[in-house]
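Every protein chain of the complex appears in place save one, which is left out.
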Amino acid sequence: MTVLRRIAGKLGGLLLTLFLASLLVFFSRFLVPGDPVAFLLRGRKPSPEAVAQITAQYGLDLPPWQQYLHWAAGIFQGDLGRSLQYRQDVTVVLAERLPVTLGLVVMAGTMIAVVGLIAGAAAALYRGRIADRSILIGLTVLGAIPSFVGSIVLIAVFAVQLGWFPSFGSGEGFWDTVYHLVLPSTALAIVFVVLVGKVTRSSMIDQLDREHVEVAISRGMKRGTVVRRHVFRNAVGPILTVSGMLVAGLLVASSVVEAAFGLAGIGSLLVQSVDRLDFPVVQAIVLLVVIAFVLVNAVIDVLEPWIDPRSAAGAGAR
Amino acid sequence: MTAPHSVLGTAGTGSPAASASTGLLDVRDLTLDLADGTRLLHGITLRVAAGETVGLVGESGSGKSLTARTVLGLLPARAVTTGDVELDGTGVLTASAQELRRLRRRTAAMIFQDPRAGINPMRTIGDHLTEALRLAEGWSADAARARAVELLEAVRLPRPEDHLRQYPHEFSGGMLQRVMIAGALTTSPKLLVCDEPTTALDVTTQAEIIGVLAEQRASRGMGMLFITHDLNLAASLCDRVYVMSGGHVVEQGQARVVLRDPKAEYTRRLVAATPMLAGVAPGALASAADGGHISGVIVRHAGQQHPFTGASSSISETVRAVGTDAGGSAVSAPPMLEAAGVSKTYHRRGKEPVRAVVAASVAVPRGGAVGVVGESGSGKSTLARMIVGLESADSGDIRIDGRERTAVPRSRRERLAHARSVQMVFQDPYLSLDPRITAGRAIEDALRLHGAGGGGRRRGAADARARVLDLLDQVGLGEKHAAARPRTLSGGQRQRVAIARALAVEPDVLVMDEATSALDVSVQAQVLDLVDSIRRERGLTVLFISHDLAVVRRVCDETVVMRRGEIVERGRTAGLLADPQHEYTRLLIDSVPKPGWDAEAAAVELEAADLDAGGADRSADADDVVADDADDAESAAVEAASAAASGQAR
Partner (left out) sequence: MTPTPTLAVTVMRAPRRPRAGLTFAIALGVLAAMTLAAIFAPFLAPYNPDAVDFAAVNAGPSSAHWLGTDGLGRDTLSRLIYGARTALLGPLLVVVASTVLGILLGLLAGWRGGWVDAALGRVFDVLFAFPSLLIAIMAVALFGKGLAAPVIAMSIAYAPFVARLTRSLIAAERSRPYVAAYRVQGFGGAWIALRRVLPNVTPIVGAQSTLNFGYVLAELAALSFLGLGVQPPTADWGAMINESQAGLLGGHFLPAIVPAVAVVVVVVAVNIIGEELSDRIGGGSRS
């Protein structure tokens, strides 16, 4: 049962991280010189009654620790605060915007997984030869194309010049939305494809060099079988770990793509809220990203004993 | 194509018995070039007949492993070969991919040096054993499982059914090697290629594995190609041997003949350099030590050279009667190094505490050399680390030249004082030198730290430089080595630099912790000679840690045998080897391959040795292996614990 204890330990660590991160998110407001209350209300000129109401609602006259607990308790109940620009619950605002971002991330994620894994595996298996070199060159160039550059180029070429795809908005209905999201998700995926491709390549090369691969070949099995059962199987670990770190990055990068393509998603909401000094929304979105990160890593930690039996027993990897 | 200096025996085929062209393995004029043109094999010709065991002996870089791999068609990427390799009539180099796979499955199989690297750590043992059968031969899962169990029993693993579900990290090195052997035998190959299968194992485990191999060879009538650097092992196991050097075959013939009467220059040097447990011990002090007893106390004055043996007599020898334990010996001067009742226990979270060293007492006379012999987990390295101040002793005393040196030094003054008492040369020549620092600078750093000479006077730069060159000269290196970084030096050269660095501090005692274990045999011999000569010239006191009895015999007057943290026997080296009192010492000595050593008989003896009652049966085998499990598990635990602790040591 050490496996369960180990997983419980990891999950506990993640919860601790989440807790500490939430502290950081909440108290960051207090880092700004001046009155934290005034900070929330920057750029707005509310009447004294409104100020009093907001102060009461947010408990802004309470000591900071209590404010935090108030906020944290609210989150557990699904209350993320109130948006200053929309005068609505943040939860409502986010819920409206979530589908677009999710669609974007899912489509981009699929592309990243498929293209990244295949390119990385191909480069590893044909290491040193033309295929590997050209894939590496491709990855180097693509890796230098940040999502805002990608967006612009794709819009210029495929939307304006060729007119194949729309350049704005997210469309109506499922397939129309997918059609609208093709360009944005591609722009989003580019850099991450490179990251996954590179880690796949290096992880597989690392395994290809291992002696147990040579031993398996010496027992007379086909190379393809050996690659599948010994190389890829062992290489999965690092790939999964890196992918875990990517999810949060994808969410944040979507803000760029959403801005370029005029999509009404979480990312563009984030930028907009910064612009309009709507701090509760900013705070909520940041927390959301951190929660997503923790969740994904929790899933990976739970899966780890299956991926690498050695870690289940606490024996070192490698 | 014959290389110069090679001796190929009669009619170019070696043994007359293998002249038929239906040999199991027939390698003719094999050359191998890398993609960039470097030639690694220069026309290798060798032959293995059905049921014959042939040894391929050489040092690192001789090409023996490469040749072995060629037999199975495991070539480096884009290598270019000429010549023929015929396995049971089929050409390996010209075979199609399918033919090659069939050859690998049915005709020949290979076992590799490091079973931990050779078995996929993320899949079960059962998977390892059955995958070739299931996926390449189309056996059903049940049939494959049955065969796997059968084979695990054949290699004498106690609980085959359970093992199938286990992962490699749950096994010790010795057990994993048995699994590797079982895996190779799944399809009953006609030829078994063994690439240094026991090099990574303890000597007692090695004896067991050799026993298993010998057993399987006999029961299946397999031919064997056995690669090793150990001449004695080859001589004890193989019918014929080929000796390789630098990609050439330099000699071949009947194993015991080659060992007793080598014809080629290289082989002669190799035989001379190979430490043996019997026969004349070159360079050992007290020249009459060859199996004889020395009684009485011999006291000589410092600095006198003995005219015949050249042995320096700046020692006062303490002689103990053969086989007696510590305590009650006449000394004329206090020992230079004295460890009394030293103990160390490692405490790990959530696991049993590991008793690495238990009440160990060692005394080394001034100018003497004492060897500490043990296998992995014996605690010998931990003892060494405590003596040099890298680890703290839980209890006991350590004194050097009468000064208290038990505690780990903390202040600068303590550190320097401890360093001047004792220095150490480490095992790994590749990692014990700072990769960024040149050899000269490394020695100079040590010199400057200690101000060298008496009174802590600071040395001028030119002075220090001269001293560095002097030290390098003493260890047989030249000025050009002073500016060299470790990566450009060979293993032997690096160890010489390490010795020079240790000597720069002018310590009272020098501890050599398996300092030659990672070196080739011929290089090892040179370094041992060096240590010997330095010891005689300077009257240096040496504590020599090793797993290799034969090496210790060469250098040390006295030996201490450790097992699981305890000293089980001590005495004059010669006496110990001739007439061991403790059963573990006897086991150690018996496990060492010697020419004229019968592998199978030794295996049976090993089983008998571990029995409480007589009779060899399966449960006895199980006990044998289980005891090894516990041993190996514990030794692994000790190693892990000490590794963790050394990482933590300030």
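Every chain is named by a letter (A and B) in the order it is written, and numbering of its residues begins at 1.
One rule holds for everything that comes next: a contact is a pair of C-beta atoms (placed from the backbone, for glycine too) under 8 Å apart; a residue touches a chain by one contact, two chains touch by 3 or more.
The shown structure was predicted, so the numbers you read here are calculated from the model rather than taken from an experiment.
Looking at B:190, B:248 or B:501, the residue that reaches the missing chain in the full complex is B:501.
Here one chain is not drawn; of B:192, B:518 or B:568, the residue touching it is B:518. Among B:433, B:512 or B:540, only B:433 touches the chain left out of the display. Residue in contact with the omitted chain (choice from B:372, B:424 or B:534): B:424. Contact with the chain that does not appear here is found for just one residue of B:196, B:532 or B:590, B:196. In the full complex, chain B makes contact with the omitted chain through residues 34-36, 40, 60-66, 68-69, 74-78, 113-114, 117, 195-196, 199-202, 376, 388-390, 409, 412, 415-416, 418-420, 422-424, 426-428, 430-437, 445-446, 449-450, 486-487, 498, 501, 505, 514, 517-518, 547, 643, 646-650. Along chain A, the points of touch with the absent chain fall at residues 13, 16-18, 20-21, 24-25, 28-29, 31-32, 127-128, 140-141, 143-149, 152-153, 155-156, 160-161, 167, 191, 209, 211, 214, 245, 248-249, 251-253, 255-256, 259-260, 270-271, 273-275, 277, 279, 282, 286, 289-290, 293-294.
What we mean here is this: only the chains that are shown with their structure count from here on.
Each chain gets one centre point, the mean of its Cα atoms, and the points for chain A and chain B are 51 Å apart.
By the touch criterion stated above, chain A contacts chain B in their complex at residues 128, 210-212, 214-222, 225, 229-230, 233-234, 307-310, 313, 315.
Residue ranges of chain B in contact with chain A, taken from their complex: 72, 74, 77, 101-106, 109-110, 112, 114, 117-123, 131-132, 135-136, 167, 169-170, 180, 183-184, 186-187.
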